[in-house]
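As you look at this complex, bear in mind that one protein chain is not there, while each of the others sits in place.
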Amino acid sequence: MLRKLILLVLLPLGCPVLGAEQAIELNADCPPGFELSAGHCELRSLYQMYPSLQEAGVGGLKTGLPAYRDGFTPQQTDLGRYLFFDPVMSRDGSISCASCHHPDKGFSDGRGRSVGIHDAVLPRSAPTLWNVAFLNSFFWDGRASTLEEQMQGPLYDTHEMGGDPQWLLATLNGIEAYRALFAQAFPADFTNDAAQIRLDQIYTALAAFQVSLVSLNSRYDQYAHGYANALTEPEKEGLNIFRSFVARCAECHTPPLFTNQQLAVIGTPEPVGMPFDVGAEPVLKEPSQRGAFKVPSLRNIELTAPYMHSGRFATLREAAAFYTGGRGHAVPEGEELKIHWHIWEPNLSEVELDRLVDFLRTLTDESFKPETPSRLPSGMRPVHDDIALAGEIQDGATNNE
Amino acid sequence: MKNCMKTALVLAGLVTAALPGFAQEVEAGKGLFTTCVACHGENAEGNKALNAPRLNHLEPVYIAAQLDKFRGGIRGGDGASASARQMAPMAAVLADEQAVQDVAAYIASLDSEPSAATIEGDTVMGADYYNQFCGACHGAAAQGNLSLNSPRLAGGDDWYLEAQLLAFRAGQRGADPRDTTGRQMRAMAVILPDEQAVKDVVAFLHGLEQ
């Protein structure tokens, strides 16, 4: 009797126990935060009650959201989840999307600069994937305008996942389990046995999963929706410093997404020994955008240290202190940058910096964090918890490739 | 092992806390129970041939609640199954609320082995159904949950559990508007997709305790 009871206690904790040979069935329910409507998952959020000037999705506490991506099917979303965690997507099977966008590390990787296959250290840090549904440009320099365009960067970069389109198609089509799952997610495309997995289906599924990573239920959000007790007094002080016109954080890290989605030249330093990163200048072919990077969202920011495009600042406190260090104080000699006008000398006190950090920590919400699949269609094991061997790069040689 | 012990301790604590005059009631209930023995047996172990289920695994508060429902015509009235309608006049024999409490306490003090399995079902499927739909109220080990008015199911007769699930699904039980907890259970019973699923859940439950 006791033996049975123990078994029983263990049972409900995980998914139903399946035999290894049992086929995976894609989830027919939408992820949390989405309503199933005519077969598609549509975003629902209390922020949809609020207006937004010019529908720009920037404003104050009760401001509506910017334009966003949704409308994928539950099955596409779930298929994307399997692909996201499956190291079969990298050339040597050593990393998955989740290696650099780890669900337990704010969908970033805890590194200043990410590490690709063969332990290659990349020029910039991995941005969080939380709330990418609301973004209109991707990469630190904003060079991609859709998720589908963005993901082809890491998938096919020789230093990142190292694949190429032909190889990826051949790989996935060679896995019976994946063909079955793609057929579930794209039934209209799989009406006969000869149907093959296509690239656009891969991109769609990965995009579907990524847009499900919605984080709009932090304590800050509870405050924004009208619950004054959601924040402590020090945190409210931090909010007021954050939006004050002395610190001016909210001018670019604008609610509700805590980014205004613009490029800005702020002149943060690189890690020691790393050459200056020119940012968006080559993308826009615009010299005045030299050193410009996208304003990142600050949601879940406490989970994604170190900070800035190449991880120069180890803590939120250090990152906040940068802004009170003086206009252009960290710009390398010889660089003439058009530093953003909001970068000035606010002379924030040590206490004010502490309060800012207190406030930033109220932006944490992982309530819709998806589950990591317990087994993968490729039969490989998840690798995102493996600790990569590479340390921080010594000479910065691969920067600004 | 640990989990099981913990569950038992918690339950024991709850029972003791809920019924301070437990010992006196047990004694008083002994006499009243003689009426019940004919069908439910000397130790309330049940008798399938007479459609009388095992009762001694149940919490007194749940036994009392059902006796009250039978006495009040909330259970076992028009539209109920034949066996439930048989039970209603028997419960009416109890004179008052104290008598109900006493007999319930006595029944709960009895013990017997669970009855042998009579229902075949897929216990893996049953576990899945149970975990999804039932365990949230009846507990992971089917130990019951007093704060949710959910009786212990582990140790119950499989044939009886099946009959009750079917009665709930058919509207023979849990249809009376006054029967709040019965209506709750009815709403859950109908979620099981078919009668095979009922068998699967019951088989799973019966497998919990031999």
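Side notes on the structure shown:
In this document, chain identifiers A and B correspond to the written order of the chains, with residue numbering beginning at 1 in each.
FYI, a contact is a pair of C-beta atoms (placed from the backbone, for glycine too) under 8 Å apart; a residue touches a chain by one contact, two chains touch by 3 or more.
What we mean here is this: contacts and distances are computed from a predicted model.
One chain of the assembly is not displayed; among "ABC transporter ATP-binding protein", "Dihydroorotase", "Dipeptide transport system permease protein" or "Cytochrome-c peroxidase", its UniProt protein name is "Cytochrome-c peroxidase". Looking at the complex as a whole, the chain kept out of the display touches A, B. The chain that is not drawn here is touched, among residues A:Gln201, A:Thr254, A:Thr324 or A:Thr362, by A:Thr254. Across A:Ile117, A:Leu216 or A:Val383, the single residue that touches the chain missing here is A:Leu216. Check A:Ala23, A:Val246 or A:Ala330 against the missing chain and you find that the one touching it is A:Val246.
Listed for subunit B, the residues touching the missing chain in the whole complex are 7, 10, 131-133, 135-137, 139-140, 145, 147-148, 183-188, 191.
Mapped onto subunit A, the footprint of the missing chain covers residues 9, 12, 29, 32-36, 42, 44-51, 53-54, 56, 58-64, 216-217, 222-230, 236, 239-241, 243-247, 250, 254-255, 260-265, 284, 286, 288-289, 292, 327, 338-341, 343-344, 367-368.
Just so we're on the same page, only the chains that are shown with their structure count from here on.
Here the CA centre of subunit A is 51 Å from the CA centre of subunit B.
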